[in-house]
Structure formats: C-alpha cells, structure tokens
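Here the complex is missing one protein chain, while the rest keep their positions.
By written order: A and B. Residues from 1 in each chain.
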Amino acid sequence: MVTTSYWSGYPHVISADQFGKSWLLDALFPAAERMVELVKLPVGERPQPLAGMGLYNLFYRESTRTRARFSRAMQLLGGTVEGTEDAEAFSSAKKGETLEDTIRTICSLLYDVIVIRHHEEGSAAKAAQASFGAPIINAGDGSGEHPTQALLDLYTIFREFGRIDGLSIALVGDLNRGRTVRSLARLLAKFDGVTVYMVSPSPLAMREDVKEYLRAHDTKYFELLDLREVAPLVHSVYLTRSQEERPVAGATTRVEIAARFDQRQPGQPDPLYGLNEEILELLQDHAIIMHPLPRNDVFGELPSRFTEEPRVRIFHQVTNGLYISMALLVLALAPQ
Amino acid sequence: MVTTSYWSGYPHVISADQFGKSWLLDALFPAAERMVELVKLPVGERPQPLAGMGLYNLFYRESTRTRARFSRAMQLLGGTVEGTEDAEAFSSAKKGETLEDTIRTICSLLYDVIVIRHHEEGSAAKAAQASFGAPIINAGDGSGEHPTQALLDLYTIFREFGRIDGLSIALVGDLNRGRTVRSLARLLAKFDGVTVYMVSPSPLAMREDVKEYLRAHDTKYFELLDLREVAPLVHSVYLTRSQEERPVAGATTRVEIAARFDQRQPGQPDPLYGLNEEILELLQDHAIIMHPLPRNDVFGELPSRFTEEPRVRIFHQVTNGLYISMALLVLALAPQ
Partner (left out) sequence: MVTTSYWSGYPHVISADQFGKSWLLDALFPAAERMVELVKLPVGERPQPLAGMGLYNLFYRESTRTRARFSRAMQLLGGTVEGTEDAEAFSSAKKGETLEDTIRTICSLLYDVIVIRHHEEGSAAKAAQASFGAPIINAGDGSGEHPTQALLDLYTIFREFGRIDGLSIALVGDLNRGRTVRSLARLLAKFDGVTVYMVSPSPLAMREDVKEYLRAHDTKYFELLDLREVAPLVHSVYLTRSQEERPVAGATTRVEIAARFDQRQPGQPDPLYGLNEEILELLQDHAIIMHPLPRNDVFGELPSRFTEEPRVRIFHQVTNGLYISMALLVLALAPQ
C-alpha cells in the first residue's frame, strides 16, 4: 500500500489542490477499491483496521450529511465517533477561545483524527497548523473548499469510465457560488485531455481564478448558456443546486437571472440548466448524471421523477463518498 | 426463531396495526424474553448479534427519551449509533430536500437501520417507501403513531399477567389527544375477551375511529367520567400525562374541563383521572399502574410520593421498552 507521503508529505486533507494525479490513481482510488471489497464481506468478517481509534467531528456549521458520512466510515472501520453539532460551545465569542486552542484541546484528549466544518475560509488550514498528532480533514470551510466532495465526485467518474484522461464533463448551473464545482474543476485539470464545459447564466459563470487554473494546466474549457448545446458531447453532466435563496441582482430564479442578463428575445425558449426529457434524449447512453445533493425539490434542477433513470448516479455518489472517506481515514491512520 | 415474514412480510415498524396477535405472542415477545436473558449475562459474556451494524437516529423532533432507548438497545447488541437531534439540517426548507432523498442518502451511506421521529403524520410510511435496504422504525410521527411505545406497554402487561386475553384495562385521562392510548387500544383489540374502560372528561374522550375499531374487533369498551368507578375491576390502570399546555375551549386543567363540560353540581366531588390514596385503596392487589412518561410533576396525575408504591410499573415500562427495541432490531437485522 502506498504511504501517506505520496499525499504531498502531509497528513491533512485541506484542499483539492494538494493531491496529485499519481496519488489519486495509485493510492486513493485503489484504497477506495479495497473499501468496496471490505464492505462486500459479511458483517462479522470485515476487518477493523481502525479499532480502538477515535474520530472527533468538530462541526461549527450544520452538515448532517457530511457528518453522517464520516461517522459511518469510521464505524465501518471499527473506530469510534464523538463530536458536536455546535462547536461554538467550545469557543464562544464570549469565552474568547481561539480555533487553535480548540484543536489543541481535542488533540490533548488523544482523538486520532478530527473532521472539521467551519464557516470561515482557511480555517481548516489554520486547524492543521495547530494540530499535534491528529490529522485534520476539511469537511467544508465557508466559501473555501470541500475537498472530500470533489474527491468523491472524481472517484464516481473514475469508477464509471475506468479513467479520467480524455473525458468531457459538463458543469451546470451556479458555477460562481458552488464550491463543489470549483474544486472538481481543479481536480479535473490535473488529468490529460479533459474537456470542461461550463454551462450557466452569465452572472453565475465560473470565476476567473478557476479558469486561470485550467489554462495554466492546458485544460480545454468552454462556456455556454444552455445545456442542450453540449448534452450530446459529454461523459458526465454535473448538475448543481438552484440556490435561489441567494438572489443575484434582484432576480430570484436562474431562468430570471438568465433572462435579465443574457438579453434573450421574447419567444425564445428558456435556457436549460437542469434535467428534462429533452436532455435525457440528447445524452449518450453511457453518459452519467451527477449532483452533489441536496437537490432542490422546488426549483427542480433534477426532478424526482428522474430518480430511477439508469444514468442518474446521485446516490452512487453518496456511497462512493463513503468509500473515499474510509480510504482517507485508513491512509491517514493505518497506512501499510 | 420466527422470521420477519410473520411481520406482515414487511421489514419496517410503522404502525401498531401492522402486527397480528400471533406475531406478537410467537415472535416479538419471545424475542424480547431472549433479550431479558441476554442482559442478565455478565457484561463480557453477552453475545453481540448486531456487531458491525449501524443505526441512524433521524430525529426531526426532540425525543431524547426514545432516542436514548434505541441507542442503548443497539449498543447492547454490539452495533453502533449515529444520528442527529436536528434532522432539519439535512433537508431545510431553504435547501428544499425531500424526506425521501434524506432517507435514500442514509441508505446510500450503508446504515443498516433508521429510527425516525417526525412531526408529520404519515412520514414514517413515506420514509419506508423511499428506503432501499434499511428497515425504518417509526419513533413517533406527529399525531399519528408511536408503535414502539404501544408495543412496550402491551409487553409490560403481558410480562405481568402472562397473557392479554381476558384482561380489563382502564385508559385514563386525555384519550383524545394522546397517541399512546390510541395505539394501545388498537393493539388490545387484537386479543380475545379484553375489556377497555375509557375514563376521561367528555371533551377528552377517545375518538370515534378507535371506538369503531374496537367494535369491529368485538372488543367490549365502556366510557366513564371517574376512575373510582372502575378501579376495583381492572388489571391495569394506564394513566396519561396532563397536557394542560394544550387547553380545550379555554379550560386549562382537566378538572376545569370536566367541570365545564360535564355539568357537575356544586358540592359534588372532583372527578378523578389520576392516582391518589383512594384509588390505591380501591385497586386490587395484583393490579398494576402504568404511565408512558414523562409524568407531569405540576399537575400530578401520578404524584412522586407514589413512585415506590409496589404496583407502580412506570420504570419497568422503560426497561421493557429497551427489551422490545432490542427485539425489534434483532428481528429486523439478524433473524434466524
């Protein structure tokens, strides 16, 4: 098994950027594959490589989904879980404790690994610097990164096609504010011959820093205003949640945003940033449809009636996320 | 051991109605009996039939008591527990996730069983339909059902008398709004020769649907206005919590409610819907006194001074609830 030194010589999981192509292909994905095999064993026969070890979930922000994922990963590996849904209790403004002291306290309690979710960009890196002993796993820091989501997305594509090189991926919807697509784009840029289609209304377009990163890595990308234009061309359509709760310039739905900013003519059809029968028709048979969840049932970028559609992979992503989390824990705590 | 197919061929625990008399007597209660024996063993020698399995507590509503029960049941069987006290974090209105997607996500994380508490009637059944893989256990859905409470109440009566057939049970207090007594009445109706006394002020009387159900099952029932009238006749008195926080027609205590609606004459004694020395005197020696807890210390349907009274079974009910929860988990996850 590959040691964690492949992992930029760094035991923490802070940013998608820290992982190289060869570590992903030679260490992480094979470790995840071993987790798939471990879980296939009858319950009583599964090895427990992390028995006796303890994970602490330090969540400053609600993220029941991500917490449930890491807890289950740790428990399946035989380890124990403790944590808080309200980490402010550790370090309330009134009491004036720093994040660094909170991390040092958890390390001093001999927890073996800390999963942190925080509202401030950069706080996971700050936690990693304060930690002595326990690896830090970033489960989302504000508008910064959510690297384990990007890793599970990449692994989902890899499991499907056996490779990442040469694939074409459409990132669709709110590319400006979604940290998931921002991190995924950076990971894709580490592979060769990948084409990224960015499909969004103009005001929700991918930010310049990501496009700059893609150019620096010689990754082809195209920006488009309608999913129909690229649906026939791609291996994967990555949809994102309609975040109408965060309005742009007074417009409250993506279609309104698009209409306002892209000066469509009256009578022109609405641009498409979600799934419907027309898109399903256009997509190739082997193409897959992804979404980081939660999907928005009200605005419907991936309507419930398509849940059973065979090309939809949204719950496979969740299970793949479990395998990736298990793999990260094993690589950090029980490398061989 | 009886397989889960006895269980209406259905792995979920949604409603008291789904259980037949023979399944209760031949599968559930014997399984609970085995749990009593398991717990009697020295800690280190107890078998762990659910080792390696994971329970998820999906609680949309506070119910620390029920959560503590299922958690302990799972842990005593060797399994692990994870969950949330604030399941809205999974599917906040803003994010627009459906309950179905939340359930599918937990199933995709390979949790083996989901205990759900929700504020909407029917949500447990909805969860059961969305689930793939994990049995759903209803720990209370709004004013709907709380089947495991009814099962533990029935088991408490059964452990005491070795049978249910032919017993006389008084249900006392707020029969209109208490889902516990509503579910228990339906379970009692599945047995033969049971007599149900319903003792409540008229405006808090048992609803018509339950009485209809009792008639359809040829179960005798009587409605009364004072516990004294039936105390000498019954095997069990089932008291309920004074829910004065939910006033009826402006009256705030049960006695006021009774006075207003039952047109008692001045000077007439207050009707009794709780325990006092007079009732204890009237009850037979072998009769038992039950209550689903929490009891109301302020309004006092079961005053603290009677906690040590030998016929009071309120904390036996709690322990029996643990055995029933263990039995349900074992029957669902490790039937033999």
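Assume contacts are C-beta pairs under 8 Å (C-beta built on N, C-alpha and C of every residue); 3 or more make two chains touch, one makes a residue touch a chain.
What you see is a predicted model, and the numbers here were worked out from it, not measured in a lab.
**Q** Decide which residue listed in B:18, B:75 or B:276 touches the omitted chain of the complex.
**A** B:75
**Q** Which of A:82, A:165 or A:192 touches the chain that is not shown?
**A** Checking each option in A:82, A:165 or A:192, the one touching the absent chain turns out to be A:82.
**Q** Among B:25, B:293 or B:334, which residue is in touch with the absent chain?
**A** Touching the chain that is not displayed is residue B:293.
**Q** Name, in rising order, the residues on subunit A that touch the hidden chain in the full complex.
**A** Touching the chain left out of view, subunit A contributes residues 51-54, 56, 80, 82, 84-87, 89-91, 94-98, 100-101, 104-111.
**Q** In the complete complex, the non-displayed chain touches which residues of subunit B?
**A** Residues of subunit B in contact with the hidden chain: 39, 43-44, 46, 62-65, 67-69, 71-72, 75-76, 81, 85, 241, 245, 293-299, 304, 307, 315-316, 318-319, 322.
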